[in-house]
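Note that this complex is displayed minus one protein chain, with the remaining chains in position.
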Amino acid sequence: MITFQTVANPDAFEVPIVEWGALSPLLIMALAPILLVTVSSVVPSFKKASLPTVYTAGAALLSAAVTATLWSDNRLLMDGALTIDRFTLVGWLIIAVGVAAIAMLLDNYIVKQGYFEQIIEWNVLLMISAAGGMIVVAAQDLIVLFVGIEVLSIATYVLVGLHLRKPIAQEAAFKYFILGAVSSGVFAYGIALVYGATGSTYLSEIATSGRNSLGLNPVVDSSLMLVGIALMLGGFAFKVGAAPFHSWTPDVYQGAPTPITAYMASAVKVAAALGFARVMHDAFGEFSVDWQPLVSVLAVLSLVAGSFIGLAQKNLKRILAYSSINHVGFILIAIYALDEGVEALLFYSASYAFTVIGSFGILMMMTQTEPVLAESDDEKMVMIGANKIRNLESADGMTLDDLAGASKRHPLLAGLFAVLLFSQAGVPFTVGFWAKLQAILAAVSVEAYLLAGFAILAAVVAAVLYLRIVVAMYLKSDDSEPARTNYSKLSLIAVVACVLLTVGLGIYPEPLSDLVTNAGS
Amino acid sequence: MIGAQPYLADGVDLGDIVLAVSKATIAFVVLLVSVMLMVWFERKVVSRLQNRIGPNVAGPFGIFQTLADGIKLFFKEDLIPERSDPLIFKLAPYLSLVPAFLTFTIVPIAGDFNADNNGSVTIFGRETFLQVADAPVGVLLFLAMSSVGVYGIMLAGWASGSKYPLIGSVRATAQAISYEAALGLSLVSVIILSGSLSTNAIVDVQAGAGAGFLPNWHLITSAFVPFIVFVIAGTAELNRPPFDLVEAEQELVGGFHTEYSSIRFALFFLAEFMNTVTMSAIIVTLFLGGPAGPNLGLLPGWAWGFVWFFAKLLVFLFMFVWFRATLPRLRYDQLMNLGWKVLIPVSLGWLLLLSGLRLASENSAGVTELRFIDSDSFNTVVFAGLAVSIFLVATLLLSTALRDSKKNRLKEHGLVMVDGSEPINTGAS
Partner (left out) sequence: MIDVVVFGVSAIIVLGGALGVVLSKNPVRAALSLVASFLAVAVLFVIQQAHFLALVQVVVYGGAIVVLFLFVIMLLGVDKVEDLDLPERSQVVAGIVSGLAFFGLICAGLFVSGPGGDEGNVALTGQIGRNPIDSTDDINQLAADIFTRNLVPFMATALLLTIATIGAVVMVKNSEADSSLPEAEVN
């Protein structure tokens, strides 16, 4: 890496070499939406049918394919601001494939809701947000990381509230926006303090940050650094939705359009978790004694909150939201385990991402949605006014009771859903089993037996959470006649792909574990 | 801007303080006198353009009319409306006046820029420029002050506690924000050409002869477009006609200062005319070489600088008065269309063009230090071709998109477009 001195002669500075090839997955994800929004403003027919969906899925898959061609790369880009290594590439792959699947689900959602007005903007924001996530995963500089996180989250705030006819979605977006802005502020303050302690925002320079003339190492001797780490930890914990920073998760997941919920639970969460791990390992590795206890507390709280509070829920999206908090607990365990946990982290993230996309996808496809009628402006105002907040519990989405007899009405979907739920519960012969096993083994390998114990306990409790859904689908009967199945082929393809991956990798996990080996370095 | 004064870097002695204070005082007096004359000048010229005589009683040619008006205003009763916010109501005129004066501090009003001179003179044994401050970021101070000046108008309108002032101030703020972007972008073109933000350096670059008999003014080297954009946006920033929606008498009585009387009204009035003079001075500095001009003998070099500066300034003062006398006021939607859809794209495009051209010409001249594109093939000719094709594509895209969106909007209202211009009602709405 080139280290920069401040230059006396402004005409003499050297602009970093842009390695277009290595950056191309990111560039495709960032530029495709700009092309889409430009073309669609000129060619109105682009706004019809599934064309934007096909475009988005195509661009995302292209990005994933290009990522795959970079597989053996391991180097710094743009003078050390970004890095391409196995860790980055796995993250990029998860995000890109996830975006493709979510675009297919989104298409179906738009048709079901009869809400075509914003069809371009959904896709555009989805792709740019994903580009932000890819920046987060690859960032080697705290400023890059911060900008990436903001791109990722601001686009997501808009996506959550983009269903302008659903007040609940706008309320969720508003909650998410306010809390997200606060957490970004906390995070930025943490960055400032770390910079104040070390004089650099580059992860590698923070880690080795220059011993000064007295021979002291600022990294080791500074308590300012610890405060900075604590604040950044808080910011990350909010972004990944770890307890006790999880309280936004159920409300926002429930209020958001279901495909966007799937996006938040998969790509956004994975990007934030990988960025989290990267910062903690690369920049604050020397401080692991200080932050590991905090991470373990976050992990235990997430495991407990996710599984136990989830049991008290009736609304399916809220149940899945709590299950995602529970999953965050496992991800945090993998982060806790430092180098031992990197493979577990990537394995868990990858398997979790497509399992959860599939789950929310099926939920969306099963939901009987009448096209939402336009609400009067009056009602929107009521929603924004602080005094009349609607009861979120009953406002939207399916409850467990609605699932009764689902196995008769949608035999195929119910079957697929059951497989995905078993995977989330960690039943053997699904990929979820291997993921949970790896996370627990990582905890054991760093001798965190208590943490491993909690993880096992939480996994058992969470299994009840998932079994309740399966029981509701298969064992409770309902007399209502079979409804028409109104889901599109595209979304079915996406969901079936998720299920095939779940089962296939559950029986034969070697491809995925090969993919993530040697990632920690 | 204490730290910005270079001579404060190594200690301050009495001479420095005297110099700074006297410069500020002189500038303030010059500005006040010029405002007084400007008001008279404006009334007189507008009268002549309207076939009237104008002020002719107080002093020769009525030249003391402003003074008389000012004295009258000072002795009028000071009213503070009951529904106002008294503190902010009193504060607002000063918030308007102070930025108006501060902007003038960066304008070089005299100095010899011929040959190797950079406009500096020696006073009290100190080498200094004939401007109150030569901040290294001088031109940005102008932008900063024009954005701070918005507060005066905005708060005056709000604090009055009445609706006309509020509407006036909301209009003023929207207008200022919209046109500040165009103003800043056309300014950047000048900065690219001069390579500095300091007003003294900007004038120095423009000194001397350019191509042939033409002066080396940025007006010519930036090919007029930034100048035109700057003048239009500057007029809008000043809230002068034809952009005086802020105080449109027929609609808003007096706009933001409806509730003001006496000395506070006088302060607003003063600030407004100060801004006019300052804006003209800034235009002269940025585009017409400020005090730079040939030394014709008889007077010392720095004094010729003042003569040239004043001559150029007069041209623009007359221009603003001329605008007022002849142009009808814009409608609000026309105002916003002009600002956002014409001035900003044009100034942005011109900025890109100028910077690309500069890069290309450096590449073709074999300058190797500043290389963004590592190739000799990016020369002026290639750039010209590139620019033309990008311009064509962008125009095509933009016009298609505009047409498209217009068609959609009309369709929503049950109208169709026949030949791309005139919508007809199909009766479906």
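Order of writing sets the chain letters: A and B. Residues in each chain are counted from 1.
By our rule, a residue touches a chain if its C-beta (ideal position, glycine included) is under 8 Å from a C-beta of that chain, and two chains touch if they have at least 3 such contacts.
None of these values were measured; they are calculated from a predicted model.
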item	value
Identified contact with the non-displayed chain, of A:30, A:188, A:362 or A:420	A:30
Sole residue of A:88, A:129, A:183 or A:355 that reaches the chain not shown, by the stated touch rule	A:129
Hidden-chain contact residue, picked from the options A:143, A:179, A:207 or A:503	A:143
Hidden-chain contact residue, picked from the options A:197, A:321 or A:501	A:197
Which residue of A:57, A:81, A:137 or A:442 touches the chain not shown here	A:81
Contact footprint on subunit A, counting only the chain that is left out	4-8, 10, 13-16, 30, 34, 37, 78-79, 81-82, 117-118, 121, 124-125, 128-129, 131-132, 135, 141, 143-144, 146-148, 150-151, 154-155, 157-158, 161-162, 164, 193, 195-200, 205, 209-210, 212-214, 216-218, 220-228, 374, 386
Where the missing chain touches subunit B, by residue	1-4, 8-9, 12, 85, 87-88, 135-137, 140-141, 143-144, 147-148, 150-151, 154-155, 158, 166, 169-170, 173-174, 177, 180, 197, 333, 406, 409-410, 412-413, 415, 422-423, 425
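By definition in this document, only the chains that are shown with their structure count from here on.
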item	value
Partner subunit A, residues of subunit B touching it in the complex	369-372, 397, 400-401, 404-405, 408
Residue ranges of subunit A touching subunit B (in the complex, touch as defined)	9, 11-12, 15, 38, 41-42, 44
